[in-house]
Each structure stands twice: as C-alpha cells, then as structure tokens.
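One structure coming up, written as structure tokens, with questions to follow.
Every protein chain but one is kept in place in this view of the complex.
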Amino acid sequence: MMEQIWVLIWTLLKIVAVVLPLVLTVAYLTYAERRIIGFMQGRMGPNRVGFFGFKAWGLGQPFADVVKLLLKEIVIPDRSSKFLFLLAPVISLGTAFAAWAVVPFSDSLVLADIDAGLVYILAMTSLGVYGVIIAGWASNSKYALLGAMRSAAQIISYELPMGFALVGVLVAAGTLNLKEIVWAQHGGLLHWFWLPLFPLFVIYYISGVAETNRAPFDVAEGESEIVAGFHVEYSGSAFALFFLAEYANMILVSLLTAIMFLGGWLSPFEGIDALQNSWLAQPHVFWLLTKSAIFLFLYLWLRATFPRYRYDQIMRLGWKVFIPITLVWILVVAVMKVFHIGWWFD
Amino acid sequence: MFGWSDLVTALPEIIVLSMACLVLLVGLVLKPEKDGLLVSLTMLTLVFAALVTLRDHLGAEAFVAREAFNGAFVRDTFGDVLKLFMYMVMAAVVVFAKQYLRNRSLFKGEYFSLALFALVGMMVMVSGNNLVTLYLGLELLALSSYALVAFDRNHLKATEAAVKYFVLGALASGMLLYGLSMVYGAAGSLQLQNIAQAAATQPDARLLILGLVFVLVGVAFKLGAAPFHMWVPDVYTGAPTATTALIASAPKLAAFGLAVRLLGEGLGPLQIHWQSMVAILAVLSIVIGNLFAIQQTNIKRLFAYSTISHIGFMLLGFVGGADGFAAAMFYIITYALMAAGGFGLLIVLSGKGVEVENIEDLKGLNQRNGWLAFLMLLIIASMAGFPPLVGFVSKLWVLKAALDAGYLGLTIIAVIFAVIGAFYYLRVIKVMYFDDAQTDEAIVASVDARFFLNVLAIAQLALVLLTPMLLDVCSSAIAAL
Partner (left out) sequence: MISDWIPVVLFYAFAGVLLASALAVITVRNSVYAALLLVLAFFSAAALWMLLEAEFLAITLVLVYVGAVMVLFLFVVMMLDVKSREKHALGGYGKVAIAVAVAMLLEMVMLFAGKLAAGLPETSLTRHAADYSNVRALAEELFTRYVFPFELAAVLLLVAIVAAILLTLRRRPDFKHLDPARQIAVKASDRMRVIKMPAEPQSSGDDK
C-alpha cells in the first residue's frame, strides 16, 4: 500500500520537475521573442520591467505579463457554449503538456519510457487542434469560427507530411522508442539522421511550424484579416492558457527535431580522436538544450522575416510538395537501410 | 513468412493489380490523341492474366489446389474457372466502354484503371480463403463500382444512382461485417476450413446461425436478390451504360463465388439452416423480378429486373447440394455472358449523342441493321430461356437440381414465372422486328466491339453444344472445393 503511494508521489514530483521548467521556459521564450524580433527590426523590445527597482534588461517582463493576465476578467460571450468555451483552453494546454510525458532529456531523464513514444507524440500533437476548433465554435463568433476552420484544415494537411517524416525516422532507427532513436544516431555529427534524412528533417521542422500555427503559417490567427482567429473572444487567464500551449508546443517541436534528427543529447564532437576523453565528447542534457535552442531561435527568426502565407499556398505546399517528397524519401531511406548504403546504416 | 511460392500462386492478381497502377500512371501522362493505348494495355492485361491462370491447368502435372499467404488465399479450379470467364467478360465490357466513353468525351485513364481494380476485387472474392480476405475483395469491388457509377458526374441521374448505390452498399457491407464478426466469434477462426469444422462439431450453433443470417443478408444485398434488390433498378438505369454493363456482368460471377465460399465452404455444415432462407430469397427474386419487369418501358430498367429474376434462378441451385452448386455456377456464367452482350448491344446502338434508354428506341432495329437485330434476338431469347439457346439449358439444370432436392413447389413457381417473364422479352423482340424504324441513322460500331458482340451472341447458341463439357468443369470445380 505504502509502496504504491510512494510511486504515485514520486511520479507526481517528476511531472512537476518537467512542467515547472517548461513553464519558465515559456515565460522567457516570450521575452526572448520580443527582444530578438525587436533587435531584428531595429527596435528595443521590452526593457523596463526588472526586479526590485533594477531594470535588468527587462527580465521581469514575463512575470508582469503573467500577473496582468491572471488579474483580468474572463469575458464569456453572450450565447456562447459556456462549458466548451472554458474547456477549449484546458484541452489546448492539456494536450500540449501530455506530449512531454515521453520526451527523453537524457539517457536516464525520462518520465515514461514507452515503446510507441513516437506515435504517442504524434497522437498528442494532433489532439491540440481540438482546443482550437472547440474555442472557435464555442465562441459563437464568425472570426473565431473562420480561424478554427482554417486551423483544422491546416493541421490535418500538415500532420500527414509530419507523420511521413516520422516514418522515415522509424525506418532509419528501427524503433519507435525515442531513447533508442537517439542511440541509433550514435557516432558523431555525421551519423546523426539529419544527413540521410535531410529532406525529412527540413519538412518535419516546417510542418512543426505549421502545426503550431506559427508565422508564416499563422492564418488561424491572421490578425490583419480575422482579428485574432480562434481566440478573439478570449481574455485573461483563458487566453493565457492558449498562449502557454502554443509556446509549449513550439518548444516540444524544437526538442523533437533535435532528438530525431540531430542526435538528441549526443555530443557533436563524438568520434573526434583528439577530444575523445574530454567532457566535450560525452553525451549530456546540455547538448540537447543547445540544439533545441537553435530551432527555437529559428522559430523567432522565421516570424521576423517572412510574410504570412496565403491559405491556398499553405494547402498547396502541404499536399503537393511535402507529401510527395516525404513519400519518395521514405522509399529512398528504406533502400539505403536494407542495402546498408552509407555509413549511417552500418 | 511468405516467399516466392506465395507470390507465384497469386500471380494473376498481382499482374492485374500492377497493370491497374500502370494504366493509372500512363493515363496521366498520355496525350489525348494516343489514349487508345490505355485500352490496349487493359486488354493485354486481361490476356496475360488469362494465360497465367491457364498455365497451371495445361501443364503435364495435374493441377492441385494450393493455399498461399498462410491460408489467406487459395488457388483452386473453382476460382480459376470463374476468373477466366471474368477476364473474358471484362474484355468485352472494356471494348464496349471505349466506344461509349469516346462518344461522350468521358474517356479517361481512370475508367480502365478502376475497372482493373474492380477486377482485382472480384478475383480476390472468388479465391479468398478467410473472412478478412473475402471482405476486402468485396470492398475493393464495391468502392471501384461506386466511382464508376458516378463517372459521369455532371449527369444528375448518375450521381443520384451512385449515392444510392454507395449508401445501400455500405449498409450491406455493415450487415455482412457484423455477421462475419459473429461467425468469427463463434468459430474462433477466420479460416473457412476451421469455420466449417467448428460449425460441424459445435453442439450449440446459435451464435453461428445468427451470424449466418447477417451474412446471408449481406450477400443477398450484393447479389441484388429480392427483398434486398431496391438498388438494382436505380443503379442500372442511372449509371452510364458502359458502367452498367460492367456491374451487371463480371461482378455477378464474383458475388456467386463469394456466396459459395461463405455459404458452401465456410458455413456448409449449416446448410439445413440457410437452405430455407435461400429458397425464400430465390422465390421472391423470381416473382418480383418478373412481375416488375413487365411494366417497364426503360430497357435498362427492364434488364435490371430481369437480373433480379436471374439471380433468383441462380439461387435455386443453392438448395440442391453439390449438383445444385454446379448448376448455379453454370447458370451464372452463362448469365454473365448474356448480360455483357445485352448491355454491349445497347452501347453500340447508343451512338454519338443518342442514348438508347427506352424500348421504343429499338423500334425497327431489323430494318436498320438486320444482323444486330438478330444478335439482340439471340441474347434476349436466351435471357427469356427459349430453347434451343443456352438460357434454356441453364434454367433446366437449376430447376432439375431444385427438384432433385425435393423443392417441388419452388420449382413450379419458378417455371410459372419464367413463362410470365417470357412476355416482356417477347415485347422487346416484337418492337425490334415488327415496328417501323423512327430513324434511319446508320449504326456505327468499331470492329472490336462487333467482334465481341458476335462472340457473346453466338455463344448463346454454341454453349448449348458445349453444355456437357462446361457442366463437367463446373461440377469438378465444385467437387474440388
């Protein structure tokens, strides 16, 4: 009896240990986003709010934002479906967090080391769309519904190339377990899957951007045409949950790209004789976080650089460009794998 | 595991499937003026598949039935005989379709590709050896047929027919699947042999019987037997005639194969239970088919009701044990040839911009083209069952099988309604020969279409002479099951 309760408590503690840093990262990601895009566009970004009277480059901004959002009133629109209206942000956030259960941070740091991890992640990320759809429908607002419809079509379209890219990873690694996928890339920079799976790597990341409804694929929000899309009616903490979910998903996609294509926590200096025994060649969480940070930066860079895609262009890119490329490349990977072509599949 | 021997066993299916994909791809890149290649490719596929199917039977060693893919698939004489006739009927249908589609600028590679996919489905239906395979074959055929019915999608009636076909077909599939799931639950296996064994040995067969009822309903739906015939007239009438020719001919062979596999092979030990149900289906089909056909003015609709009654006659054979199965097989083979010929003639008569739909449109066919009228006469008379055509012989054998099994009343009803049915066939013949033509427009038919029309119509005479041989083949195919 006691033993089981301890297992329960221990699991809960582990969940907190994953979620708490995640939320903090989200908070500072928003700060980083505003600062970085600010610099790219020759602006300052938030630089005033600090701690205890010190400006500290505006590092206190996220906390100020959180307090502001939490204290605001949640306005529930007239003739909306109240239950679903409030359920939608919870679903968004719930699925965004649920996916983290199987993400390995290092060889031993993983919450649930399950066999079908890859499929689980795909399932959870595809569920996130329900938050968007329900929010759009329950708001009883045309803009919100339009945003929801766009989002649904977009996520369905990009889930396919994303799934196919993962099939490529599956073929290359021979397993669905994320930890084993990382170990399958053992052997240094040139053994990571980004090289044999290069088209899939690029497509996975771009599809990830589309799945998280981020610029340049953010037609679901499209503030210049449908105001803010699915969350136009949301305010206060309900809005904050959507925000949190979106950024948690961004971090997840970055982390997964690093895990599946850039060798996860493996060191890029592995296999170099001169560094063989130094700490630089050892696997460490540090490597994983660094690699993910690169992709997160890319997210911000894309947003600062590219104009928004038109809706039909998004559909075209997904169906007519990505899906055929991934299908062909799966075949190529399978052939490489079966006939041991290249040093990756020895 | 599976190896070369499995693949070789299923070679005909693999050939047709690969060629279906090839035709699809070629159709995409081909220039419109060279699209005759698609028909050639399709015909080549059929010929090649026929040769591969025949090869094993013509060799020095005696043919032995073999299973492949862990028993999911079986290659036996029963399946091969049906397949050979399918290739033949499909070849005729493809040639007819070419002319029809050209005249209506509907000619697309997808038509032939879907026809080949449908053929794969049919082939699997007659040589599936477990429930999943049989079901998948059926769905493959059904899905391709829905698309072919809706092929002319700017045509309102065709779209309506496709929707009806789809909805009722999905319902029937659901019934069948529900029944199959119960059979699986009761027998604990998907293999037909194991199911037969379970059916023979289980003391409490109630679950199997409940499953059987649903399976029978599903099969009756697909065959178009009354009282599950509602879709047949609408679909036959609404679909483009080329598609009607397709779904009216070869799929009947496949549905027969499916029925024999499920009822004869899998649930054979429960014959006492399904016999009476099949008898009811047969009587209802014969009665409803013939009665409703009398009042039709649309010839496609008339053929549809005639199909229902023919399916009824075919089902008569099912009550008569092994001999009955052989007679039913003979019946359905000859019927498939008749149906292909009948609809083929309608296609040839519907030239550019003309659609032969009503019996009136056949007026004075004898004046316009005596030979075509004669071919039509042969086919319609054979459908009606006039001696000395093969339609008469096949009816005779089915009735004999039912009589031998002790179904005297059933036989009498069938004979009476066959005589009643002769009336509406005679009406068509009368219109062709004794009414004056309303138009003297020449009937244009390509050489290959004329060739197949001649073959199918003359076969109605020639098969009478070959009856003992064909019946022998059918009997040995059934015996080898």
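Things to note:
For clarity, chains are labelled A and B in written order, and residue numbers in each chain start from 1.
Just so it is clear, contacts are C-beta pairs under 8 Å (C-beta built on N, C-alpha and C of every residue); 3 or more make two chains touch, one makes a residue touch a chain.
The model shown is predicted, which means the values in this text are computed figures rather than measured ones.
For the chain missing from the display, the contacting residue among B:Ala150, B:Leu262 or B:Ile429 is B:Ala150, taking the whole complex into account. Of the options B:Tyr87, B:Tyr100 or B:Phe117, the residue whose C-beta touches the omitted chain is B:Phe117. Screening A:Val90, A:Met149, A:Val227 or A:Leu289 for touch with the missing chain picks out A:Met149. Touching the chain that is not shown, out of B:Leu17, B:Val219 or B:Val232: B:Leu17 (per the contact rule at the top). Taking the whole complex into account, chain A touches the unshown chain at residues 1, 4, 84, 114-116, 119-120, 122-123, 126-127, 129-130, 133-134, 136-137, 145, 148-149, 152-153, 155-156, 159, 176, 313, 316. In the full complex, chain B contacts the hidden chain through residues 1-2, 6, 10, 17, 21, 24, 68-70, 72-73, 108, 110, 113-114, 117, 120, 124, 130, 132-133, 136-137, 139-140, 143-144, 146-147, 150-151, 153, 204, 206-207, 210.
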